[in-house]
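Take this structure, written in structure tokens, and hold onto it; I'll ask about it next.
Presenting chain A:
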Amino acid sequence: MNERIEIRWHGRGGQGAKTASLLLADVAFSQGLYVQGFPEYGPERMGAPITAYTRLSSAPIRVHSNIYEPDYVVVMDETLVGPVDVTAGLSKDGAIVINSSKDPSELAALISDYAGRVYTVDAASISMQTIGRNIPNTPLLAAVVKVSGAMDETIFIENMRHSFEHKFADKPEVIEGNLKALKMAMEEVHLYER
Partner candidate 1 sequence: MKDNEMKNISPNSTYQEMTPAGNIYGSGTSQMFNTGDWRTATPVWAADICKQCLLCFPVCPDSSIPVSDKKRADFDFDHCKGCGICFKVCPFGAITMKDGE
Partner candidate 2 sequence: MSIKERLSGNEAVAIAIKQINPDVMAAFPITPSTEIPQHVSTFIANGEIDTEFIPVESEHSSMSACIGSQAAGARSMTATSSCGLALMFEMLYIAASLRLPITMPVVNRALSGPININADHSDSMGARDAGWIQMYAENAQEAYDNLIQAVRIGEHKDVLLPVMTCQDGFITSHAVENIEILEDEKVKDFVGEYKAEKFLLHKTDNMSMGPYDTSAYYMEHKYQQAVGMENARKAIEDVAADFAAMSGRKYDYIEKYKMDDADFAIVIIGSSAGTAKDAIDELRHEGVKAGLVKIRVYRPFPEQEIADALSGVKVVGIMDKSEGYSNNGGPMGAEVKAALYGNGRNIKAVKFVYGLGGRDVKIESIREVFDNLIEVEKTGNVPAHYQYIGLRR
């Protein structure tokens, strides 16, 4: 991987952007990387736009500021594309991953200034099919791992299995569904061809 990958998460209060930023840091930590995961805090309410950040690095991380020039952006709620400047500072060599069931061209039109890659993944539908609840976190995590190449996909899945086994020790029946969500998201994250 590059020396450092910086990811910015856009979500709405209650959608789990903070959890996702920490989960990615967590799984990268399991692979021996230096990590930083943190949300931007304010007077949060359900539904208010919120931002979270993840830094992954092969060297210790000392900087303690927000991320202004991310390599990747993940948008957990398509309605944020437009009202929020989700591509601000985003590297054109990087990519944006949007959780949406819409035709990617519709979303791409809203961020036409952005010259980098635009991906969509229907994380809501994937999580409904595999987990039975709308928890877009898990599929989006897999999508950004796939798109960024931040870590080895097989090892990522293995680490996530360990994490799920720990997290869902008292309800093992949901582990397979969560793993399936990861794999499906990796397959179904689509690059928008301009």
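In the analysis below, a contact is a pair of C-beta atoms (placed from the backbone, for glycine too) under 8 Å apart; a residue touches a chain by one contact, two chains touch by 3 or more; residues count from 1.
Regarding selection, all candidates are chains of the complex that A comes from, given by their letters.
Since the structure is predicted, the reported quantities are computational estimates derived from the model, not experimental observations.
Trainee: All of these sit in the same complex as chain A, but only one touches it there. Which of 1 or 2 is it?
Mentor: Candidate touching the shown chain: 2.
Trainee: In their shared complex, at which residues does chain A touch candidate 2?
Mentor: 22, 25-26, 29, 34-39, 41-43, 60-66, 68
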